[in-house]
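What you see is the complex with one protein chain gone and the rest in place.
And now, subunit A:
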Amino acid sequence: MFTLRKVFLALSVVMFFNACSSSSSDDNGTDGKDAYDRGELLLNLADNIIVPAFLDLNTKLKTLKTDKDNFIATPNQTNLETLRGSWLAAYKVWQSVEMFNIGKAESMLYGFQMNVYPTSVQEVETNIANGTYDLTHPNNNDAVGFPAVDYLLYGVAADEASIVAKYTDAKYQTYLSDVIDQMQNLTEIVLNDWTTSYRDAFVKETGNTGTSSVNKIVNDYNFYYESRLRAAKIAIPIGHFSNTPLPEKIEAFYNQEVSKILIQDALNAVQDFFNGKAYKGSSKGESFYSYLVYLERDDIATLINSRFNDARTRIDVVDANFYSQINTDNSKMTMIYDALQLAVVSLKSDMMAVFQVSLDEGYQDNDGD
């Protein structure tokens, strides 16, 4: 008993000092490694990916605006084609931006005013007929943004000549003009917020709390990938959540030919962000990938990339026109979904388990089971 007591005491003393020897070990002990610099991570994400993407989108939207002005001034087929070209160019860049629903974008519900689809033809036509509308109103979320412009440029009439003819009507001119101007306006507001103040706030918030930048961007990223990329672009139109396929719910339904290009761009953007690849050029910086490697989980980091690659391979083989692909052979679309879903498992389960980013504010008590 006496020796047992001594053993207990000795062990207790050891663990006491283990538990409490806090600041004495900044000498990087024998197996010591430096702490991961999350500031570096945020800096790379903000300066090399997020802000350049917003900048590019704003430029593309300005071009869209100019081409729209030209088209309205002279509604003809050539100007319509030019306008459609700049719409697609901007829509493609949008795929690199939508996941950053943070800061100003989050507070003014930017995403909801840019890319809610399917767009409501009825809402759009009612607005046009009335001539008065509040484009920022939540009821108008499905009557603005890229999907509304998609309708206005491709679906507003049955054939090319009649589409051009629509824009001799001042009411159609005004609505097209207002919607596009609004998109550029909103984007500029978000961009300016990033360049003037939010960027500095963003890179400073390195903590692990519900509101810190690392946590928010990780949660946003996962949410975007699961709900916007996987669900909205693929799962919903292929009928994953419904009894029958809903091909009219594809992105860019009225154009119909670009859904594939858009999801390809979106997937590239998601993967580049994961790997910390700069928006312009091919330089790489700190990223979710390098953070996983730092946490000695190269296996997860590699697996996520290979799952993204698998999904891309599956996308590459389907028709550019998702509407007809769904109607002719939906099984190929289901294979895309399956591949995308596997990456959800890796991101939401494996990566999140390792990152230990708190899900959300809210119920916090937990004893780990």
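Everything below uses one rule, namely that a residue touches a chain if its C-beta (ideal position, glycine included) is under 8 Å from a C-beta of that chain, and two chains touch if they have at least 3 such contacts; residues count from 1.
Convention: contacts and distances are computed from a predicted model.
Novice: According to its UniProt record, what is the protein name of the omitted chain, chosen from "Peptidoglycan-associated lipoprotein", "Extracellular solute-binding protein", "HTTM domain-containing protein" or "Probable glycine dehydrogenase (decarboxylating) subunit 2"?
Specialist: "HTTM domain-containing protein"
Novice: Could you tell which one of A:284, A:312, A:332 or A:348 touches the chain left off the display?
Specialist: A:348
Novice: Thinking of the whole complex, not just what is shown, which of A:299, A:316 or A:329 touches the missing chain?
Specialist: A:299
Novice: For subunit A, which residues reach the chain that was dropped from this view?
Specialist: Residues touching the hidden chain, for subunit A, are 5, 8-9, 11-12, 14-16, 18-20, 22-23, 25-26, 29-33, 35-36, 38, 206-209, 212, 231, 235, 239-243, 295, 297, 299-300, 303, 341, 344-346, 348-350, 352-357, 359-360, 362-369.
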